[in-house]
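Have a look at the structure that comes next, please.
Only one protein chain is missing from this complex, and each of the others stays in its spot.
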Amino acid sequence: MTSKLPKYLALFSLVWVFIISCSPQHQQSTFANAGPVAQQQSNLYYLMFWIAALIFVLVQGALIFALLNFRRREKPIPGSDFTVPDIPPKQVHGNTKLEIIWTIIPALILIVIAVPTVQTIYDTYQPPEDSDPLEVVAMGHQWWWEFRYPDEGIVTANELFIPTDRPIRITLQSQDVIHSFWVPQAAGKKDTVPGNTNVMWLQIDEPGNYSGQCAEFCGVAHARMRFRVIAEEEADFNTWMDAMKTPPKMDTSDGYGLFLAHCSMCHSIDSYNEGSYEKELTMQDERWDDWYFNQEESVRVSAPNLTHLGIRSMLAAGQKDMTKENLITWIKDPSEFKQGTRMQSVASVYKGGPAKLEDHEIEAIADYLLAQIPDGWGVVKTGGETEEEVEAVVWNTPEEHGEYLFVNQGCAGCHSLNEEEVIVGPSMYGLYDRSGDKVPGLSAEEYIYQSIVYPNEYIVEGYPANVMPQIFINLSEEELQALVSYLKTIE
Amino acid sequence: MSTAIEEHVNSTGVDNKKLMMWIFLGSDCLFFGSFISTYLVYRNRSLAGPYPNEILDIPITTVSTFVLLMSSLAMVLAVSYVQRGSQVIGRYWTLATALLGLVFMGFQVYEFSHFAHLGLTPRTNIFGSTFFVMTGFHGGHVTFGVIWLVIFAISRLAESLKQKLLIIGSVFSVIIAMAGTMMTHTLDVIPNIPSAVAYSVFGIGLIGTIGSLYLLKTSDTQNIESIKKEEGNLELAGLYWHFVDIVWIVIFTVVYLISANDGAPLL
Amino acid sequence: MKKLFRNIWNQFLGHSTDGYFRVPDTPQDLPEPENDTPWAGTLKLSMEKFNKLTRKNGHGTPAFYAIVGLILAVITLVEFLIFYVESLGVLLIPIMLILSLMKFVIVVAFFMHLRFDNKLFTYLFFAGFILAAVIAVALLVLLAIKP
Partner (left out) sequence: MTTISYPTLIPRPKEYVSGVWSWLTTVDHKKIGTMYGVIAFFWFLVGGIEALLIRIQLSGPEGKFLTPEVYNQVFTMHGTTMIFLVVMPLSAAFFNWMVPLMIGARDVAFPRLNAFSLWAFLFGGILLNISWFTGEAPNAGWFAYAPNTEVPFNPKNGVTYWILGLQVLGIASLAAGFNFLTTIINMRAPGMTFMKLPVFIWMTAVVNVLIVLAFPVITVALIQLQFDRLYGTHFFNPVMGGDPVMWQHMFWLFGHPEVYILILPAMGIVSEVLPTFSKKPIFGYPFIVFSGIGIGFLGWFVWSHHMFTVGLGPAANAAFSISTMLIAVPTGVKIFNWIGTLWGGSIRATPALLFSIAFIGMFVIGGLSGVTHAAPPSDAQQQDTYYVVAHFHYVLFGGALLGLWSGIYYWWPKFTGKFLNEKIGYLHFTVVLIGFNITFFPMHWLGLDGMPRRIATYPESMGWEVSNLVASLGSFILGFGVLIFIYNVIYSRKGPKNAGNDPWDGRTLEWSIPSPPPHYNFETIPEVKYRDDFWYKKYPELANESHGGGSGSEEDSHGESHSEPHMPDPSYYPLFLGLGMSIMIGGFIPFTGHWIVCGVGLAIFIWSFLGWCYEPVND
């Protein structure tokens, strides 16, 4: 009796565990299929599952039956004092017919599985031929996702907007390590392998949010590398696409300057302009090269595009909801949400620790980022903040205007006004005196103007290229002239 | 006194050591097979020059291949003579094998240094990585074989301890000089290896100690049993040496004859 | 038909009937060459020569090894010359592979005595060699195909 109790216990706990586990389906369940690819994959799974369940029952049944039925019994013979002696049973060595049968039957079962398997491999490999798939490029980065729409010229990060009922062909790439793109409800995963380009496709039939996650171990923050697929009706999707190409309201708040000074080396924020798609691709490559080949000193690394951040729903690669509080926490110390980010270890404003910024500065940046919404997009709640009155500022001279711009456009974040002091870029001290003979054929004014608008045309010796943001071309001509005339006065 | 267990129970009639040698060679096939597979897979994938067609020199390598083939011939003759009882002739052939092996190594040292001079090192491109590591490990096998064979050869050829030390010393100084040249020319571009000097010191230590102490031992144990054992061991050394030779046959074909015309990849 | 192939196979590889790779001790042990094949006489003649050159206990004479060495040298020379024939094009690779495989087999069979030794060694060694070759081919196929 004692030896039977454990078996019942074991059986009972198995059943209990099974019941406990099979709770309702969740947001990353591979059974809550939202599209044809996932559907085919789980159909194949169901087929195998039921066959396996049958085999399981048969084999375990035979095993338990054999164990219970052929026990060695030294039981008394009824009506006598003798027990059944322990004699060796019939010595059976094998049965060739039986062997052949149980070799062939599994083989047949496997054929039953193999045929639909191969079919499904080919079916789920390419989108249907008569369809018109949307082309998307998904790039895995440590530890966030970049999504590109090459046909539309849109770059975004961590949130993939797609239309419903239309196949999406996803080209998978990576620069750093191997990641794996996985939206369980839509399709099985596929890896992004550096140096190799993979292609997969998926389709979602119902509008909604679908969560996805990197499935290949990729380093410290692997668990934090999530993303979201937002499926919308075709019309809504088109609205979104148009919005991505619409600039936000002009913003010259403090946050703008701080952003330019501390964040813009890695994060683009202006990918609504014409030609910005190609620019972003080159910039991203340059940032990557800068970090990869120069890890000791680099202050740049590939980073998510923050254009229209205000309309995103999630923060830090799907970690938190996009609220002002979360955004402030995130900017202040990224390791609160995600340990090991490249942002924190590389960018000069962190260098491994919390941000070297005042609280009000962080708040200003957060405000600025949350205000990045396409003009005309629905009002976004930014944590109850009311719009601030912008004081009209009047400048008496272009120099004064220039001084204001120098501080508020972020120039002061990198360029000091004192002799010999280098923040990131060269000091502006005595700029005018040394500008005249830098580039032959350019006067001092022309040279300064060019350096603001096209900073890579001439790089001062000892400073890296591609560090200064190329966004000041968006300033008005008047503002540029004001800046130039202000810079001339620094002596 | 009945001793060696293997002499009593022996299911297949072959010597345990020889059996293990063959298992080892089967295993080593996979070792070099993996290197060669890597090389083949990475053919035409270098993103920067120099490419094989700018670097590889077929005539010279054909000569060195020929040298290694002939060393194999010498080896088989050595084993053959020793097994017929001609100890001394056998040892001469063994020494010849080792010397041909040294010549082959000389070619490799020249090749490595020359390539480094032309700008190809393990760090230059993927061709450099695969080429140097694969041929380097083959060269390591050759070096080990040469040491093994020289010790065999002089255990009979030289009469006095002095002579033995002289021969072994001169052979090993050649090896050390070669290794030193190789290090200074190709491998000292590798940052983590401090200098050729450290390697030479290691080399002298290793070889000198093994050599001299082994000699002391063999001069003590010249009896029938040890001769028998040496015969067996020479056969093992022979198998090993031929294996190194056939690996080179494959490497020569794959790296030189087949891919010597590879240029920049067509992208 | 099957029997014919087996006979040719046995003659070619010198199998004796007990399945060992062993050169027959005396020419009488050789199966009689079939008269209706044109190469039968040649085969017999060459086997006699071969047996003269190799001794009974499976060790070749120095002369035999020298001939094998010469053959190896000649193949190497041929390879060297073929390399410079530019018109070969793609054919270069299979030709080179075949030639070097010949060298490989000759060294293994005669220098390493595999032909005369216990067939166990042949199995052990070629298990490794064939597996390595299969892996090389498989990797080439897998990494060359880019879907």
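Order of writing sets the labels: A, B and C. Residues in every chain begin at 1.
We adopt the following convention: a residue touches a chain if its C-beta (ideal position, glycine included) is under 8 Å from a C-beta of that chain, and two chains touch if they have at least 3 such contacts.
Everything numeric here is computed off the predicted structure, so don't read it as measured data.
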item: Among the chains presented, those that the missing one touches; value: A, B, C
item: Touching residues on chain A - with respect to the absent chain; value: 2-3, 6, 9-10, 13-14, 17-18, 20-31, 38, 40-42, 44-45, 48-49, 52, 55-56, 59-60, 62-63, 66-67, 70-72, 86-95, 98-99, 102-103, 106-107, 110, 113-114, 117-118, 120-122, 124-125, 142, 172, 176-178, 180, 182, 184, 187-191, 193-196, 198-199, 213-224, 226, 292, 295, 319, 339-340
item: Chain B, residues in touch with the chain not shown (by the definition above); value: 1-6, 8-12, 14, 16, 19-20, 23-24, 26-28, 30-31, 33-35, 38, 41-42, 45-48, 122-123, 125-126, 128-130, 132-133, 137, 190-194, 198, 202, 205-206, 209-210, 213-214, 216-217, 220-221, 223, 225-226, 229
item: For chain C, residues in touch with the removed chain; value: 120, 127-128, 131, 134-135, 139, 142-143, 145-147
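Throughout what follows, only the chains that are shown with their structure count from here on.
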item: Most extensive contact between chains (C-beta pair count); value: B-C
item: Chain centre separation (chain B, chain C; CA means) in Å; value: 25
item: Distance from the mean Cα position of chain B to that of chain A, given in whole angstrom; value: 51
item: Intercentroid distance (Cα basis), chain C paired with chain A, Å; value: 58
item: Touching two or more other chains - residues of chain B; value: none
item: Residue ranges of chain C in contact with chain B within the complex; value: 59-62, 65-66, 68-69, 72-73, 76, 79-80, 83, 92-93, 96-97, 99-100, 103-104, 107-108, 110-112, 117-118, 120-121, 124-129, 131-133, 135-136, 139-140, 143
item: Complex contact set, residues of chain B against chain C; value: 12-14, 18-19, 22-23, 25-30, 32-34, 36-37, 40-41, 58-59, 62, 65-66, 69-70, 72-73, 75-77, 80-81, 83-84, 238-239, 242-243, 245-246, 249-250, 252-253, 257-258, 260
